[in-house]
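The complex appears here without one of its protein chains, the remainder shown in place.
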Amino acid sequence: MKSTKFSELTQEQIDRKWWEIGDFFRRNSLWMLMYCTGCCAIELPPAMTSAYDMERLGMGPMATPRQADVLLVTGYLSLKTLRRLIYTYEQMSEPKYIVGFGSCTINGGIYHDSHAVINQLDRYIPVDVYVAGCMPNTESVMNGFVDLMTLIKNKQANGWIKYKENNDWYKQNQKEALGEVKIKDEFHE
Amino acid sequence: MRKLKLFLGPQHPGMHGNAAIHMYVEGDIIKKSYLLPGMLHRGFEKGMERHSFVNNISLIPRVCVVEPDINELAFAMAVEKLADLKVPERAEWIRMIIMELARISIHLMAYGGLGGPTGNYTLMYHAHADRNTILGFFERITGHRVYHQYIVPGGVRKDLPNDGIEADILDFLTDLENRYDEYRDLGIENPTLLARIKDTILLPEEVVWELGVTGIGMRSAVNKPYDIRKKMPYCKYDEVEFNVPVSNYSDARSRVDLKLKEVVQSIRIIRQCIDKMPEGKVRVPIAQGQSMRWTVPKGHVYSVVESSRGEFGYYMVSNGGTHPYRVGVRGASYPQGLLGIEKYMPGTRIDDAALWVDTMGVCSPEIDR
Amino acid sequence: MNSMNNVTTIKELVTKKITVLKEEVIDQYQVSFEVKKDDVHHLLSVLKQAGWRQLSYLSAVDWIEDNEFELVYIVFNWEKPVHIQIRCRIDRNAPTMDTILPIYPGAKYYEREAHEFFGIAFPGNDSHEKQLILENWDDIPPLRKDFDPKAYSDARFPKREYSNDHVEMNGQKESKQAKREERRTHILDLIKGGKK
Partner (left out) sequence: MMINILIGFGVALFGFVLQTSLGGINRKIIGRLQKRYGPKWYQEFLDIFKLLSKRAISHGWLFDFGVIMALGGIIATATFMPVTNSIVAFPNYDNFFIFVYLIAVGMLGMAMSASGSGNPYASIGVMRALTTMLAYEVPFMIVILTIIKLTGTSSITGIAEFQQLAGNNWFMIALPLGFIVSFMALMGMLGKKPFETYIAPAEIASGPMVEYGGKQLGMLFIMHEITVFIEVSLFVHLFLGGAENILIFLLKYAAVYTLVNLISNVYGRFKIDQVVKFFYKWPLLLAIVQAVIAVYLGWVI
């Protein structure tokens, strides 16, 4: 009886050890998804290119959601974008992280009274790191990425686990804002 | 042959803004395509009605993300026309410097953006490095890198800083001019890129008139200097010497070529501005501290500036109150972005779709607003 | 001045053909004509033949007190650089306006957008009723004056609740002025050597 318990414990410990090793690789090779949801994306090119060179941190742009680890929500989200963002987020393979850029993702920012822009991003999808500002400087963008790496190291970047555990709550909120989440956009033709 | 429906965007490395192109392809040829805009819709026109004229200054740069200064200038010019404000002379020259620096930066970004769809990333990195220097100048002049909120009704917010910024700008421009040939070699003189951009994505003259394309797209096709800066000069554009580069055959290459030639002209304009700039005040006080109670006389005015993509205009209606009654934004890329993609993208190949968007200059935030 | 000549020629051209309700010269590069609803198409085709080949802008203004929409067409000629605003009022309750697609094909999406944001119908433009920018919109068209985006936003999108208020309202807490005054007197006391 005792021995089985002991072996179970080691299995858990082994899993945790593996997870920590995985965390080392994950935080040193964050691939971000090239999805410019809003205006803060204009500060991403300086961060990606010569001036700040994100690649020295191991970050790089990726073409499709399946390949990416980090989803950058760069700025305000209109309802139309939020719908696509949810599709995109659910396509990404786990573990996945979200960085919210700008005041608009925190509390609506300058568009708090707009009829098309949501006010609070973390009601719809979980956010790991916020970068405040309108628009945030490139330095603070880079700082946000370093913060995300620290969070992964401390095992605090677990938004994707939250999304799985509280899926009903998130789905409920999404439905409140969007009506039906999955729609066909053929009616534009 | 099987007909496929493909989505170019909103999440796609080839799309530079948050917009989608839905296209039906047969083989590699696009048979039907249309733009799905609205993913950047923030209700700007409604939002501006809800803010006073002074508060709107912080809202307007956000209409077009990549090129915020044209919004500030067009808005300021509209308010000045309505309220009959006389802008101090030094402010006009400073505005021109800002506008031309912004034009260089957006043209560099567009030229570097050519590296995205064609795969020449070295070009992109070099162009963005130079753009970042210009953003640094903006930070020194205005305090912000991207959204400056610098050009306000009645002048500019503050004078140029007193730390030799003019000399630094001139140094940078000389440096950029020296590397101009290098830029051309890396980009539009590059044989592999030429194969992609030469004789594709044509824009004939009758299409220009049908869609209402302005700016570089128009000038590259009609061979006439149709530039707002020349035709109806604002600021002090009638007191500086510059040429408007034109061509009579509009393919992707000639449009990119015109962008590079405009950079040279902009450098010329900035040099003259720094030369001719007088000393003096930079702003007339408008609201005397009562920004919430400042009213603008009744009227309706359409003010235009020449952006990097063409005619960018603000239609403003005031009913004599503190808030604008209606503000309409004419995005410069509205015609080619919506009707152009629907009518003239079919027939090109999938390879060229991203290049189409790029060289026609489609900027999704100003379409959605 | 040459450009003022342009304005006068336009005035002659327009007033010869159409009864203008109200005309305004805004500056040397811009004139505005208010015409009747039925005259718009005629005027636009006259102007297009005279060289105003580019439709710069098309939108509407909601004059809710008069119960009218005002449609604005702005056309431009690159040879004689004058923007012409053509404005006409239409009824607000059942707003319809015939399309100008045969004259300016570029108006297609402008009309579609005007329908989306104001609810103005454009018979003749067969795609004007499709949604363009909004998606699954369930309220009155948002650019009408009686639509309140704040109320819509409050009802649909919950605001973030902050546990403590970081914005100091005047009166509730001691003001910055008082704090500054206190600090000043404290320093003066120190200089005077009050505390020993």
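First chain written, first letter: the chains are A, B and C, and each begins at residue 1.
Throughout what follows, contacts are C-beta pairs under 8 Å (C-beta built on N, C-alpha and C of every residue); 3 or more make two chains touch, one makes a residue touch a chain.
As the structure is a prediction and not an experimental result, all values here were calculated from the model.
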Q. Among the chains included here, which ones are touched by the excluded chain in the whole complex?
A. A, B
Q) Of the residues B:167, B:195 or B:292, which one touches the chain left out of the display? A) B:195
Q.
Considering the complete complex, identify which of B:116, B:245, B:310 or B:335 is in touch with the unshown chain.
A. B:116
Q: Touching the hidden chain in the full complex, which residues of subunit A are there? Just list them.
A: 21-22, 25-26, 28-29, 31, 49-50, 53, 55-56, 58, 60, 63-69, 92-95
Q: May I ask you to list the residues on subunit B that touch the chain which is not drawn?
A: 4-6, 12-14, 28, 115-122, 125-126, 129, 186, 190, 192-193, 195-196, 349-354
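Rule of thumb we're sticking to: only the chains that are shown with their structure count from here on.
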(Q) Using Cα averages as centroids, what's the distance between subunit B and subunit C in whole Å? (A) 20
Q: For subunit A and subunit B, let me know how many angstrom lie between their CA-based centres, rounded off.
A: 31
Q. How big is the gap, in whole Å, between where the Cα atoms of subunit A centre and where those of subunit C centre?
A. 36
Q. Which subunit B residues reach two or more other chains?
A. 38, 41, 43, 46-47, 50, 368
Q: Specify, in ascending order, the residues of subunit A that touch 2 or more different other chains.
A: 80, 113-117, 185, 188-189
**Q.** Residue ranges of subunit A in contact with subunit C within the complex
**A.** 79-80, 83, 106-108, 112-120, 123, 176-180, 183, 185, 187-189
Q | In the complex, subunit C residues that touch subunit B | A | 3, 26-27, 29-30, 32, 53-57, 59, 61-62, 72, 74, 76, 78, 81, 83, 85, 87, 104-106, 108-110, 117, 132-135, 142-143, 147, 149-150
Q) Residues of subunit B touching subunit C in their complex? A) 37-38, 41, 43, 45-47, 50, 81, 209-212, 214, 224, 226, 231-232, 299-302, 304, 311, 313, 315, 317, 325-326, 328, 330, 334-335, 338-339, 368
